[in-house]
Structure formats: structure tokens, C-alpha cells
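Complex shown without one protein chain; remaining protein chains in place.
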Amino acid sequence: MAKIVIDKERCKGCKLCIPVCPKNLITMSQRLNSKGYHPAEQAKEGECTACGLCYLICPDVAIEIWK
Amino acid sequence: MAKIVIDKERCKGCKLCIPVCPKNLITMSQRLNSKGYHPAEQAKEGECTACGLCYLICPDVAIEIWK
Amino acid sequence: MKKILGRPESMQDVSTIYCPGCGHGIVHRLVCEVIDELGIREKTIAVAPVGCAVLAYQYWKFDTTEAAHGRPPAVATGIKRILPDRIVFTYQGDGDLAAIGTAETVHAANRGENITTIFVNNAVYGMTGGQMAPTTLIGQKTLTTPSGRDPKLAGYPIKISEALAQLDGTTYIERVAVNSPKNILKAKKAIKKAFQVQLENRGFSLVEVLSMCPTAWWVSPEEALKWVEERMLPEFPLGVIKDKVTSNK
Amino acid sequence: MKKILGRPESMQDVSTIYCPGCGHGIVHRLVCEVIDELGIREKTIAVAPVGCAVLAYQYWKFDTTEAAHGRPPAVATGIKRILPDRIVFTYQGDGDLAAIGTAETVHAANRGENITTIFVNNAVYGMTGGQMAPTTLIGQKTLTTPSGRDPKLAGYPIKISEALAQLDGTTYIERVAVNSPKNILKAKKAIKKAFQVQLENRGFSLVEVLSMCPTAWWVSPEEALKWVEERMLPEFPLGVIKDKVTSNK
Amino acid sequence: MAKRLMMGNEAIGEGAIQAGCRFYAGYPITPQNELTAYMAKRMPEVNGVFIQSESELAAISMLYGASLVGARTMTSSSSPGISLMQEGISYMAGAELPCVIANIQRGGPGLGNISGAQGDYFQATRGGGHGDYRTLVLAPHSVQEMFHLTREAFDLADRYRSPVIILGDGVLGQMMEPMEIQPPKASLAKGGDPESRIQDPAKKDWILDGCQGREPRSIKSLILGENSLEKHNERLAEKYKEMEKEIRYEAVEIEDAQAILVAFGTSARICKEAMHRARKEGLKVGLIRPITLFPFPKEIILENAPRIKGYLTVEMNLGQMVEDVRLAVSGRCPVHFYGRPAGGFPEVEIIIEKIKEILG
Amino acid sequence: MAKRLMMGNEAIGEGAIQAGCRFYAGYPITPQNELTAYMAKRMPEVNGVFIQSESELAAISMLYGASLVGARTMTSSSSPGISLMQEGISYMAGAELPCVIANIQRGGPGLGNISGAQGDYFQATRGGGHGDYRTLVLAPHSVQEMFHLTREAFDLADRYRSPVIILGDGVLGQMMEPMEIQPPKASLAKGGDPESRIQDPAKKDWILDGCQGREPRSIKSLILGENSLEKHNERLAEKYKEMEKEIRYEAVEIEDAQAILVAFGTSARICKEAMHRARKEGLKVGLIRPITLFPFPKEIILENAPRIKGYLTVEMNLGQMVEDVRLAVSGRCPVHFYGRPAGGFPEVEIIIEKIKEILG
Amino acid sequence: MREEIVIAGFGGQGIMFAGTLLAQGAMEEDLQVTFFPSYGAEMRGGTANCNLIISDEEIGSPVVINSSAALMLNQPSLDKFEKRMKGKGLLIINSSLVDREVERKDLEIIKIPATEMAERLGNVKVANMIALGAYLKKSRIISLESVIKSLPKVLGERKRDLLEVNQKALREGGGLIK
Partner (left out) sequence: MREEIVIAGFGGQGIMFAGTLLAQGAMEEDLQVTFFPSYGAEMRGGTANCNLIISDEEIGSPVVINSSAALMLNQPSLDKFEKRMKGKGLLIINSSLVDREVERKDLEIIKIPATEMAERLGNVKVANMIALGAYLKKSRIISLESVIKSLPKVLGERKRDLLEVNQKALREGGGLIK
């Protein structure tokens, strides 16, 4: 059981986390954050393996991984 | 038949030409030039082979070789 | 549940001004993780450059200063010579380190100063809006090479790490990249090793990090990852360039 | 009888101010001989350094200018870009080229400027009275290393030619010495080749000449020849360091 | 002539190209980057040389090289980069080599910030490098003027064999305004060859080009021999005296003025506005805008001093040009100062208030 | 206390060491080489750091680093090398870092020659780098003074967190004179540890040393945020105002003087001689010798202006300090100038002649 | 006539483009105009804003201290510039990215969901044009048509493909003002 927490205000919508997730768990939100970016969000909970790849590539340290 | 001509005023008495001469033809003059150096001079004429070694090493282009 | 990965202790809890997808953010984090892991946050003094990372002092939770453009190695020398038991590192862009700061880099390296340099090579001047860097690739378009870098007029992508490796004063030099999780892990290992070299008083260490600048490459962040892979790696091969500690390289 | 060897045409008929036994005189002459042999006196523009050779303009019979300390490569770049069909060379000491002028050297080389550099390495700052140069040997006493150069404090004799060879812009780099007739002949060959590289528009060429400075080494001129042989050569091995023209080196 | 919306930085670039400048070397720095980029694009189009140098030190030395073979040369930078050029500028002044240097000033000291400022007045007008040299300093205050003063700067540089500094600032460099690109200037149109990298080489009988058919020449700033350096410096001083022929300023409504503003560049624009507004309020105020900062238009300032109630010098610094105003006035009337240091802009309202105070 | 024959350059070095300077970085240049050599020899003896840097740019940046961790630092150079430091000095002024910089001036501009000169007065007193900063400038005129002014320079640098410039010249640097090496100064004797590389670190609550037990600090000259740079500059300006407390000068026989000489450094020595000779001829002449060039002793000059027939400023340049004299006098009496540019020395006879002209 | 305009938003919202376009339009109408960009303290990220002055008299400083009109494309911009507006000034707000009320009561306020509208037009980056269109229609300082005419020149060759969507956005913005 693991999950990621994405800080919507920190996320700049670069999308780098999306292709790296082996489980395809991340998508972009339709909403804008206060800086005008569409932040990433976890699409499906539960399947996350806490592999950390999304954390590794995120240039804005916007992702936390919980287990 | 060859000889060298040493410009006494140009020579700074560094003595570099002396050991390089295979024929040991060069010595230092007892006289001082106007700069206070003892210039080199050709000790014996006639034996020079115009090999050019003394010319090559002279840092002050004070030596000419004639043949 | 417990947080198993998140913002390192050494990193301030603020947003950066970097563009979306900018490699600086990743490199900043790696440096902080390494400092945390080595437990040296309270004895570290960082020298920030002039370049996009000019604001690093806002992002790092340890003592920082900022050198004039190109002078971080000299500033770090001054610091380290007075406080040899502190950990001193410079963080520099390719313009800062390999253009205006070439002499300072070469000589701090040649003196074997016991400092660490994190050299962020993004093949461009980010901060000033995207001009040619000494590491800009052949054919790469920038504001100052509008038809692409022509080596006949503007020279070649500079191999400064290879050149530094020729100097007796350098102990450890490695080139890494931050364009994929795998490379990021390797980058972290290299950065850690570089700091360890300093901790063990072994002299000058440098890690060249190939890093993304989507903005001045005029590509999306995702394309920038590929750009590193396809365009930078052939010119700047990854790997250990010199290691006096563990090998005879 | 005919004069078969004597002052080259390109050399002014005056005394130099160099100390007795100074290598600069030999290197000056070699450069002039090569220029005569290539018949390029009237299209040569030389860039003199700040260093003992600062007065080269009095000794050479071709156009000369004098750069600020360390900047000859940049000055030569300016000249050559405007007049690409002139022959432009810099003449620089180890302080000028490898200390204050490191950045200019590295970047003119990396741009592959089609110029020639005669780099006179005498392991010391002659002109200012004998301070440490970047090429000063370990243990060598100078005014600024009164107990001998300690690499821990002052770094290592710099291998700038080897470092430059790593740059894609350099075409031909060789290290020679002027401490014996044999070496002087080789030095001349190298200098000639370097100018030929320029004449053929092949890019940056550099000849590092190990040269005597009896004054700041505190030895006699004769001892200075040995000093080159015994102390400099082991640190600075002679030979071609890079040659893109004739080999794959 | 049709007008074009142009940025100040680009106007400098175009002015240079029209003056026959065919050698530009520079290193990026905000807020002058558009100028470097402009030259990167335009130079190849006119057979010119563009080099992005490894540093500002290298840039000024490249100019030294290109100038001594006769090319019209330019570099540009902003405050910190100009500081790095001080040794090189001193060398060029010493060797009497012409060149044009644009300083698009930003906030200092140190890294400061990138807003417009006028903190480098002293450096520009008093030879910031070592030794007793000066350089001509031109201070445009509009995009149009950045264009045509740059164009003229090259003529002046050649005439006096001296570096000429264009002292702009981040506001002037970054702003856009409509301007006319006037036809190529006389000298180029008459004899110059826009394709050539060297304008009128025949007129430059001192340049190096290989000594074919003549004695070798040497260009340098090392001046040896008994008294030679002193004589050289005296000759330079005479040249600086002669430069007074080039003094330029704009005087606006000073005839009946009781208070006169003195300001250059961006501050002068602000002062113009303040003056017009003050005039509308009936205040008798005029403006003297020095266009050459060195040589400084001291005559006109001295002339008016005895009959007015005071000068108000307005600068974007803590008081630099005001010293030149005081030196010119030499106690003949009060000289007031209103300055906003780096990062701030003088305010029209405050200027008007201060005028009122002077007028009493 | 026994006297010792000492060279000016070495006196600076010894003064620095006695002040607790434990970091020196410099690059050789004539005519200050003896100072660099002295530090190379002495620094290791006192557990200090000596670095021969790769350039003057690097030297000033090394000072920046060593100062920001609390060391007392010095560099030295001569004119061209000081020009290269202008960016770095501006950075240190902006970041408010103390250091001492000795400029043993030589003839300029450019490479010039290596004789003594005073051509860098403007550069030193008006912040030759970019931006609105100033530095304290001290002008010794004897070997003894080179020693003790250097010693004090470090206290001043720390007190004001500012670079301090020792403005000497080739004559003062190279000359030897008997001097006393006075005992270590109070601050070092009282609490300082001559073995330590950092003097009184506790008093420097702004230095970096790793953030153990406190919030991280940052030292920089980048000043961002609305109005911050402006405020920073205003604060610097206040500091410069406060420095006026340090104004120093030597006034010799000015009480009854009808003409007063103003000169510093080597020119002041020459003026002293001229003055003594003139007095013997019965001429009522005095001398004001500014010891701080910035801040400039304008009060004393202003005070005397109304009652004398004129000032004569004597410099080894074409007229630099004379501007400060004119600014101080502001028209209240004539200000004359006699200068010999780089390579020349003012002559006693001519000074006396000029005094006579002034006295009518 | 004299209008002092501030346009502000995030970097990337096309602030400079909108300003340049407006300046070009003013020039086409033979008015005096100055444009002055400001990237904040640095080039990257953060907010960007530009100052325009349009007048029928010679313009002094190009720097706007108190604006008579403001186009605020995000909230930080509003926070910064609201208090610096002249009384009765015209304030255009991108309500998509601002979720607070305007505090000043002496301004004329127009709220437009510009980002959302732009997304609907298929390009989030034309929010600037929507705001500009509205501003032009409301202020009548110059005609919307002059600006549309200037579009090709300012876009340049390389962005010719964006001509249409920008035009559309300008008109759509204008259309909001009745």
C-alpha cells in the first residue's frame, strides 16, 4: 500500500512524472493552480509501488511518496 | 675554410657557445665590452667547420658564420 | 502511512523560480539529499553562481554566498583555506564555469583545492535568455547563433571536464545526466562521491551534470529529456573521466 | 667568404635587454628564421605579451602590437578575423598564457582560431623578478615560494598543452626546448610547422618552448641548460602532443 | 521616412552597422542582451564579424585587435561587465585605438539588480580604469538618439583615436519607441564600402596590416624612455581638450528660466515631463540635458548660473553628475540634487516640488 | 624603539600582519612585488594563508571568500591589476565585506611604465567599479605611515564592513626609510589571537561558518524585491556619511598662510620640502595633506578658503584631487593646479614659483 | 490624451507580446508611444509586466508609476498593481486566475475569465489577447482594428500560424464589451 502526494501549488505541470510511472498512475489535472499551471495528480490510488521514479524526476520536489 | 664572427658589443658573455663547439674554438675574452661583459671570441681560426652549433645556441645572435 | 520520499531536510520549503522541467531543480535536490545523507548540512558553505541558479540561496537550508559571474572557484578557495574543516562547494553553470570563469576553474583545479564543484551543463545561457554557451552543440540555435552554432565561427562544444582531467590537481571528475530516473540515481552517486572526496581531504572533485533547459532549447520539458539523450550524450559521453581514489583513471 | 649563418632578415639589428643566457633570444631568432623561410615577413602581425618579451617590438622587423597581460589570444582573434590572409601569432610567457590568460588561451584554442601561439615556458615570472609561474616545478624556490613550491598550497606545474589538446579546436600542439643545439633544431621545425598549419588555414597551433631563465632560477646560463634537461624535461616531456594534420594524435 | 517601433538596444546595433561597424564582440548580460542578439543576426548579413567572447575581458581585447588593423569596432555590456573592461579600456586609450562601448547600466553595486540605473557616471566620465585618460561619453535619451548617437560615435572614435562610451541604461535599452532609420551616413555613402570590414583604411595611416612596402609599425601602450610617457600623457590631455569641440547638450526653455534642471538619459526624459508640467503651472523652469557627459557642457551651465535661483540636478544615483555641475557653477548659484539610487526612478511630483522650493 | 630601514611595500605587509591579517592573495606586478614576496615569506610564519592567485580577478574573489568567513584579508597590486579588480571591489562593497587593497600606483594609461604616479585617484575615490558605492581611501606619505595606516585600515574595514584602499605609488612602495615597528595594536593585544586566522569572530555576527545551531545565512550583492536595492543603496550612503568621522589630514603651518598647498602621498612629500624652502624665503605658505582621500577633508579646506589668496593643488597626474578641492572651496578662493602626469615629478622650484604667483 | 497602461501576469502569458502589439497599434494611429518591459528582478519565472504610455504629446519617462489602465492576468499582479492605479482607472482582470475581490472602490473594473475563454479557443496563451481586446473596446484609446492590422508584423514570420487564433481572441475580448 503506497501513495504519492503531489503539492498542487508547487507543481509546474512539466509532465515529466507521467511517462516515468511504470503503473501509469499520474495524469494532469484539468484545474489550474494559482500560477496558471495544470498540476499533475494521481489518477488511480492503490496501485502505486512506491518505486520513487516520479519523485526522482520531478524538478520541483512536488511529489512525496507515502507507504 | 670557415670562420665565425662574434659581435663583441652584442655578446653578453653567457658562455653557452663554448661547450657546444665540437672543435673547442671559442673562449672568453679578457676584455670587457662597453656593457661590462667579457665577450666570447674565436680562439683559433681555421679549424671551424661551420657546423653552426654556436650560432644555434647564442641567445643574442652575436655570432655569424662565414665560409 | 509514513513518508518515505520527500523534500530533503536541506531544502527550503518554497517554490523555485525555475521554468517547468528545468534540470536545476533536480540537481538542487540531489545536492541536498547528499548533504543530508552525509550529515554535513551545518558545516556546509555553498557558493552560488550568476546564472539561473543565482537564487539558490533561497532554496538551500545551509550557509550560502554568491560569487561574481565565473568566480565561484576563487571564492570557494578563500573560504576553504580559512575554514578547512567546513564543506565548501560551488554550483556553476556552463557559462559561469567554462566561459568567463575558465581561469578560476582551471586554477582551483590545478591547485587541487579541497572543494567540490557541481557543474550544470545545459548547453546554453539560461539566465540571460538563451545565448550560446561554450558547451552549446554544433548546429544548436540560440540567440547568438541564430543559424545554429557554426564551429568555424564559434568553436566547438567545450570538453572542459576532459581538459581538467589532464591537470595533476584534480582527484575525481565524472559526467552524469539528469534526464531519466536511472541517470538521476547515477548522478546522485557521483555527487555523493565528490563530497566524500572532499570529506576525506583528497582534493578537487567535480561532477558535470548534463541538465535540461527546455526554455532556451525551445522544446517542451518532455522533449528536453530526449534532447539530452539524443543530442548531448553523443557529444558529452557519460562516465568517470578521472578518479584518483578508486582507479588509475 | 660568404656569410652562411647570421641575423635573420626579420630581426632588428639591435641588442636585446634580455639577461645573458636568456632563452627568449633564441626563440625570437627561431621565429624570425621561420618567418624569413616562409617569406611572410610583410604579412605577419605579431602580438607581444606583457612579460620579459614585452619589448619584442624592438627586436622584430614586422608589424607588432602588445596586448594587456594575458590577452594576446583575444587580440590575435580580433586581428585575424578582420584580416584572415595575414599571419598572426602570439608570443607569450607562462604567466601570460597559463595564469592570467588561461581563459583567453583556452577559448581561442577551442574556437580553433587560425592563429599560432609561441608559448615560452620558463617555469617562472621573469619580468617581475622571479615569482612562481603556473609551470614552476615542485620544490622550485621563487620569490613567492620561498621554501620551494609546495603542491598542497600552490598546486602543480600546469600541463596546459595537454589540457588544450583535449579541445576539438586545436590542430597542432608540440612541446620543444631550446637548451641544446639539437633541441633548438627541433624547436625550429615545430615552429615552422605551426606557422604552416596557419598558412594552410587549418586552425589553432601552439608550440610550447621550454626556455631558460638563468636569472630567476638563480643559476648561471650554462647551469640553466642543464636545469631544463634535468628538472623541466621529466615534468614536461617533449614531443608532439596533438597533430590533426599528419597523424591521428 | 517611415517609422519603426524599435527597442533601444536594437537601435544601437543598427546605428553601429550603418556607421560601418563590422566587428562586434560581446558577452551576454541583461539588460543589453537584445543588442548582442541583434549583432549576432545582422553582422553576418553585412559581411561583418560577430564573436560571442568568453568574457568581457576578452571582448575588449578583441576590439583592441580588430581596431588596430583598422576596423570600426563595438562591444556592449552592462555595469558589471563594463567594470571588467576597465583595464582594456585604459589600454585602448593609451594605445589610442578607436572603439565604441555601449554601457546599458543596471543597478549596482555588485550583482545588484537588472533595473535601469545611472550609477556608472563617474566610471564613464573619469576613466574608470587606471591612469589619466578620458573617453568621450555620449548619453542618448531616446531610441532615436541611441540610433544616431551610436552612428556618430564611430566618427568621433576615429577622429580622436579614442574609445567612445555610449552611456545608456536598462530603461533606454529595453524600451521601444517609434524611430526613423535614417539613410546611411555621409561618410559611408561617399567613399565607404559597406561590404568592407575596414572603412577608409587609407585614412588610417597608423594601422597594422603587415609591413609590405613600409617600415614595421607597432601599436602599444607601453611608453618607455626618458619623459616619453609624460609627453604621451600631455598629448592625450591636449586631445581631451580638443574634444571640447564636440560638446553637445539640449537646452529647453532656459531663456527665462529661474530654475534649471540638469539631467541626462532616462532622468532627462523624466525631467522633461516634469518641466512641461511645471511650466503649465507657470513655474519658470528650464532644462539642460548634457548629451556629451565628457567633455561636459560646463560653459552653458556656468553662463546661466549668475542669473538663476538655482540648478536642480536629477540622477538615478546618489549624486555623480552633480559634481560636474557644481564644478561648472563654482559657487555662482546654489546647486541642488535629487537622486534615486539603483532601483528607483525620480518622480515628477517631487521634481516639481523641488523646483518650487528653489523658486521660493 | 629601534628603527629599521624598511621598504614601503614591506611596511605595508608588516602592518597587515600586525593587524591580524591572515589571508593574502595577490598577483605579481611591479612596483609592488616586494609586498607580495613579503607576504609569501611572512604568512606561513604566522599561520596565515598566502596564495599567489592566477590573476587579480581571482585575488579579489578569494578575498571575498575569506572575508565572508571572517578573516582579515588583503590584496595588493598596481594600477592595471587594480583596474581588473573593479568588478570584484564593487561586489565586496555591495555585499559589505571588509578587506584591504593596496594600490601601489604606476604610470598609465595602459601598460604605461613602472614609475610612481597618482593617476588612479578618481578610480579610488569614486568607486571605479559600477554602481554607487565608495570605499575608504587612505594615502600614506612615508614608510612609517604605510605601516601604521595599513594596520588601522583593517580596523576601519571591519568597522564599516567595507573595502579600504591604501593608495600608494611606486615611489612610496619602493623607497626605504628608517621606521619603527610599533608594538601590536590594541585590538590584537587585548583580545585577538595572533595565531588564529579569524580575529574576533564573535564580533562578526554576520559571517558564514556553517549554520550549526542557527538559521542559514547568505552573503551576496544581489538585492531583489521591491525597492530593496534602493534601500540598500541608501543604507550604504548613510554608511559613507558616517565614514566622515574618520576624516584625517595633516595641516602644516596653515594658521598664517596666505597660500595653501594641497597634496597627498609622494606629492605631499615634495610639497613639504617646497613649503619649508618657501617659508625660509619668507613666503606665507602652508600645506594641507589629506590622509583620507575618501572621505575627503573638505571642511578644513572650506574653512580656510575665504581668508587665503589661493590653493595650489599638486599632483602626479593631470588634475584629479583638484576637483575635490574645487568642490570643497566652491568658488570661495582661487584653486590652482600643478601636475606632472605619469612619469614626471612635480619640481620644488616650480611649486615655489607658483606660490609666489598666488601670493602676488 | 495620455494613457498609462500596465499589463502584468506570469512569464509565459504573453505579457510582452500584448504590450508590443498595443504599441505597434498606437504607432499605426500616429500617436506617441513608449513600451517598457520589466521582467521583475530576474528573467526566469515570477511575474512579468510591461508599461505603455500612449499620448498625443512627447512622452517623458516610459516608466509608469501610477497607471490609468491595468490588464492584470493573474493574482500576484493584481496584488502588486491595484494600489498603484490612478483613481477612476480602468482595471481589467483575468478572473480565471484571480479569486479575490478588488479592494479599491474608485476604479472601473472589468472581470473576464480570459484563461478559460482562451482554452476554449484552443490556446491558453491567448488570454492576453482577450484581455487586450476588451481593454481596447472599453478604453477606445486606439481602435481594435489598428491592433488587428498590426498583428502580422508583431507576430513575425515564424509565428504566422498563430495569427488567426490571436485575431479571434482579440475580437472575442472586444465582443465582451457592449
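Letters A, B, C, D, E, F and G name the chains as they come in the text, with residue numbers starting at 1 for each one.
In the analysis below, contacts are C-beta pairs under 8 Å (C-beta built on N, C-alpha and C of every residue); 3 or more make two chains touch, one makes a residue touch a chain.
These figures come from a predicted structure and were not determined experimentally.
When the full complex is taken into account, the listed residue touching the unshown chain is F:115, out of F:61, F:115, F:150 or F:233.
Contact with the chain not shown here comes from a single listed residue; of F:40, F:171 or F:207, that residue is F:171.
If you put the missing chain back, the residues of chain B touching it would be 32, 34-36. The chain not displayed touches chain F at residues 3, 5, 30, 113-115, 171, 174-178, 266, 269-274, 276, 345, 347-348.
The definition used in the following text is that only the chains that are shown with their structure count from here on.
The chains other than chain D, grouped by which ones touch each other, come out as A, C, E, F, G | B. Chain centres computed from CA atoms place B at the largest separation from chain G. Using mean Cα coordinates as chain centres, the one most removed from chain C is B. Once the centre of each chain is set as its mean CA position, chain B and chain E turn out to be 59 Å apart. Each chain gets a centre from the mean of its Cα atoms; for chain D and chain F, those two points are 38 Å apart. Each chain gets one centre point, the mean of its Cα atoms, and the points for chain C and chain D are 34 Å apart.
Of all residues in chain B, none touches two or more other chains. Listed for chain F are residues 51, 54-55, 57, 80, 87, 91, 95, 110-111, 220-222, 224, each touching two or more other chains.
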